[in-house]
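Report on the structure given below.
What you see is the complex with one protein chain gone and the rest in place.
When the chains are written out, they are named A, B and C in that same order, and each has its own residue count from 1.
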Amino acid sequence: MTDEPLLQIRNLTKTFTVGKGQELVAVSNVSLDLREGETLGLVGESGSGKTTLGRVVLRLTEPDTGTVRFEGIDLLALAGEPMRRMRSKMQIVYQDPMLGFNPRMRVRDIISEPLRLHETLSRTELQKRVMEVLELADLDPRVLSERPGAIRKAEQQQVAIARAIATGPRFIVLDEPTGLLDLSVSIHIIGILRRLQEEQKIAYIFISHDLSAVRAISHRLAIMYLGQLVETGPIEDVFARPTHPYSEALLSSVLLPDPKTTRQRLRLSGEIPSPINLPPGCPLAPRCPLVEERCTGGPPPLVAIRGNGESGQPSWWSTCFPLSDNEENLDNWYAIMQEHESTETEELRAAIAAARTENEG
Amino acid sequence: MVTETPDATPAGSTASGEILRVSDLTLHHLVEDRLVIDGAFMSVDSGEVLGVMGESGSGKSALLFGIIRLLLREVEQRSGRIAYRGEDLMAKSNRQMEQLRGLEMAMIVPGGKFSLNPVETAGSQIVDVLRSHFPDRSKKDLADEAIEILRIIGIPDPDIRFRAYPHELSGGMAQRILIAKAMACSPQLLLGDEFTVGLDVTIQAQVMDHFHALLRERNTSLILTTSDLGIAATYCDTIAVIRRGQIVEYAPVLDFFANPQHSYSRLLLSAAREARAQQKMDEARVDVERDTSQDRRFVHEDLPAPPDLYTLVAPGHLVRLEDE
Amino acid sequence: MRKFLLRRFAFLIPQLFVVSFLAFLLIKLLPGDPVLIILGPLRTQEGVIRETKRLGLDKPFFVQYGRYVERTVQGDFGNSIVTKQPVIEELGRRVPATLWLITLGLVACVVIGIGVGYVAALAPPTGWGTWLNKSIIGYGFLAGALPDFWVGLILVFIFFATLGILPAPIGQLPGYIPSLLPDGPTNIDLLDTLIKGDFGQAGTAFRASIMPVVTLAIVYAPVVLKITAVTTTEVFNSQYVTGARAVGVRRRTITRYIMRNALLPIVTTSGVLYAFLLGGAVLVETVFSWGGFGQYTVDAVNALDFNVIQGMMLVAAVFTIVVYLLIDIIHYFVDPRIRVSTVGSS
Partner (left out) sequence: MTTTTWPAVRVRVPRLSASAIWAGMRRQKLLTIALGILAVMIFLAAVGPIIAPHDPESVLRETLLDEQGQPILNSQGDPRTQLVNLRAPSGTYWFGTDEKALDVFSRTISAPRVDLVIAIASTIIGLGAGSVIGLVAGYAAGRGRLVGSLAEVLTRFMDIIQAFPVFIVALALVAVIGSGQDKVIYVLSFLFTPIFFRYVRAETLLVRELTFVEAERAVGNPTRRIMFNHILPNSVTTATVQGSAVMGYAILLTAGLSFVGAGVAPPTPEWGAMIRSGVELMQSGQWWTSVFPGITLGLTVFSLAVIGESIRVRWRGSGLRGY
């Protein structure tokens, strides 16, 4: 890996105006790096802005402020034809491949279209390139003459991948590529993606809310909540000991397919607020059990986490006021968080019973 | 209200706490000409949570609608006996069923705001449920009770939500309103049809934890359809696996996860286990062994399943014979 | 609420301007010089110049338009070239008769459409329900394919020429020459005779209105019927009705849910139909010599009576705009989603 990251995202903000005077901050002051051949897992719930971030990076949506440098070039300064040319180096794959295909095109046209747009090839050359791409995506040539609706879901996603890699891109935004697939199929697709990455040194931004899929492919993890990046770091470190209360709540909310074990769960309260006209401060403040007064005052500080042990890397960041006090003593911080975790629904039950007797009395 | 029909509760039944007993339920889709449900059976005790697991199209929704007797017009019931607290539901008129629904058993439908009447407030829809069963009570009285129900369901600012229209609610909030509608008249049996699908994980955990606690507190039974092994493992007492309209395995939850017998169940579980093992999922996390000794055990010794099709592999654990 | 209504009413003004402009423009495009038409063949050169000046036709286009708007706002639509009468007076006499006809027609369509449509939607999928639904579909296709004027003629042949049980298709009050027609406050013969207490004539007028109204009902009821059947079915099968039934909401309330939700598309469709009938009535009026707005229009077009054409275009457009305004207001009161336009304000 070179020192200069392949993709350098700095202070990116994207606001949508909805209705009169209502602002939806989809992406708020996000900075991230993506290195060659690396996968960044981007997770978050609805309204977190993860998909918007992916689209802004590809300039499918124009950001308000911030910079995106790709191979040292300021992407946001490009316009018209140079930008269109640049698209051969960056691609996107969607959750539902069918939605990404023009419904009137056959697989052959779908895969060859980017080649036609970016390269001047003879018929035979084009045919040859298409076959190469097919093989890379592990697809049977018989699908070429099919309509995408006629082939299996997994094959559709492979066609989408084939189209994305046709022009030899440097990075691909994968927007929940396994979201609609059964578990076994999803493992197959992730296998293809990993192989491609090894062979072609392609970098991925893997957007998903399926934490197990993210974990299977990513090198680093970035967790977003209501437009803000709350925590980013090496994947195993974050999974093992998340430092942000939201990360902890999100990871512990995943239900285990095992009736014998249960989870200490950091309990959030209330709903995910509407992302419109958010108050200043930490977006988690209204739901966070560890909330303090300063949390609603302004943007939370960026805290560098020095992980313990071998995997401790300086590239681990978290944004939280109370955490910043415990920066030097993470164990103390984990203990604080654990105090607010529970496994049983006893307390809930007690609260309900209390509400009932209070009502009757 | 409850009348003992000797026919419906066979002598020698050990299920003293049994609230629902379904046997040989077969539903036929007239237009598609296929069996949506093929000889389904179940037994649910008071306070029990039965998880019906299956893929989309397996017929698990139809099973719930069959039990509550709200079938599509294209679907006809070929056979089946449904006994609720010993009462034969098949012998009831439509009017009687309308009375029973909501008061004795109710269904939680999925879909959030799309399952709420768009032109009326959330509160008035809960009042509608209450008024349908208590027509004599005053409007004010019913409204107060509706707000109280919202509070119990765990909805913050119930007064405000009461006046909100569905389109003003978030998905999680709308889903809680649907739960509130189903629980408004405190029915003893709830039928939940994948009602957390589409909710974000942290919201799903919040809703399910609270809802589950409420069920336990009220000793209410629940039949829950799901395709999520996590939900099944975390919240259900008993599991029924359904495939192509047939129940292929029926077992207490610990037994099921420890010892799945049918090849289809094994397939379901192995995919999840493989994923978990392969990804070394969460070894470092603070997962704890659950104290299963505190669990209530629901072991149905007398499931109304045809013995020529099912084998008993353990107490309360039935497996359908496989064709090949 | 006041804000919505104000906004909606404010929108009327530019609409009316554009409509008046189009009506004006259209007449400007008419072939032939209106001055020559007015003066007829026995004209003098000076007469032509004088008349051109008097009508302001020597002024620039937009000045003429300004004059036109000014006159129109004051209720001056000019005089008819054929009858030399002020257009506004003639419209005042004829429009009520047409409105009466299409209102009765619409009421018939709505009553039949909603009634039958509702029954069809909730009918069982077997037996008489299938039969009813199939006949409705067939009838819908058939009625939509038949010209209303032809259906009117068939009714005339059956009920007047053959059976002789309904009066001849010669106006609102058959057997009266136009100059003897009752001159009442409404300009609708049936109502005027009733107001005067002449029940004999009122009976004739009533019998004369049967065929035209039935014609409209036969041809246009399927429009309302179809939308009623479709939306009622949709709402009945909707997740929220299923959901309400699954928690035991009683039938009365379910019916209310269905009605309130199916209401909007039905209201919209009926409103569009109402606006359409004003144009469609032209033909039915011709068949029955109704003497309303429609026939007036036809005569004016055939005679290139430009002031009348302009006037009737305005009346027709204003009528449509008002109907659409009413639809919007009903929507506003029935559908809370319009009232709260903010996104995610929970």
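Throughout what follows, contacts are C-beta pairs under 8 Å (C-beta built on N, C-alpha and C of every residue); 3 or more make two chains touch, one makes a residue touch a chain.
Note that the coordinates shown come from a computational prediction; the quantities given were computed from them, not determined experimentally.
**Q** Could you tell which one of C:194, C:254 or C:312 touches the chain left off the display?
**A** For the chain that is not drawn, the touching residue is C:312.
**Q** Can you work out which residue in C:105, C:212 or C:280 touches the chain that's missing from view?
**A** If we include the chain that is not displayed, C:280 is the one touching it.
**Q** Based on the whole complex, identify which of A:96, A:138 or A:325 touches the chain you can't see.
**A** Per the contact definition at the top, the residue touching the missing chain is A:96.
**Q** Hey, which of A:33, A:71, A:113 or A:236 is the one touching the hidden chain?
**A** A:113
**Q** Could you please point out the chain C residues that touch the chain left off the display?
**A** 15, 18-19, 22, 26, 29-31, 138, 141-142, 144-147, 149-150, 153-154, 156-157, 160-162, 168-169, 275-276, 278-280, 282-283, 286-287, 297-298, 301-302, 304, 309, 312-313, 316-317, 320-321, 324
**Q** If the missing chain were put back, which residues of chain A would it touch?
**A** So the residues of chain A touching the missing chain come out as 55, 58, 60, 84-85, 87-88, 91-92, 94-96, 98-104, 113-114, 117-118, 147, 149, 163, 167, 176, 179-180, 209-210.
The working rule: only the chains that are shown with their structure count from here on.
**Q** Looking at B-C and A-B, which pair shares more C-beta contacts?
**A** A-B
**Q** Measuring centre to centre with CA averages, how many angstrom lie between chain A and chain C?
**A** The computed centroid separation for chain A versus chain C comes out at 57 Å.
**Q** Distance between chain B and chain C based on Cα centroids, please, to the nearest Å.
**A** Distance between chain centres: 54 Å.
**Q** List the centre-to-centre spacing of chain A and chain B in whole Å, with centres computed as mean CA coordinates.
**A** Going by mean C-alpha positions, chain A sits 34 Å from chain B.
**Q** Residue numbers in chain B touching 2 or more other chains?
**A** Only 170, 173 qualify.
**Q** What are the residues of chain A that contact at least two other chains?
**A** Counting only residues that touch two or more other chains, chain A contributes 274.
**Q** Can you list the residues on chain B that touch chain A in the complex?
**A** 148, 151-152, 156, 170-173, 200-206, 209-210, 212-214, 216-217, 228-234, 253-254, 257, 269, 271-276, 278-279, 281-282, 284-290, 292
**Q** Please give the residue numbers of chain C that touch chain B in the complex, ascending.
**A** Residue list for chain C touching chain B: 124-125, 239-251, 253, 257, 260-261, 334-337, 340, 344-346.
**Q** Which stretch or stretches of chain B touch chain C in the complex?
**A** 30, 65, 68, 70, 73-74, 98-103, 106-107, 109, 111, 114-121, 125, 128-129, 131-133, 135, 164-165, 167-170, 173, 178, 181-182, 184-185, 191
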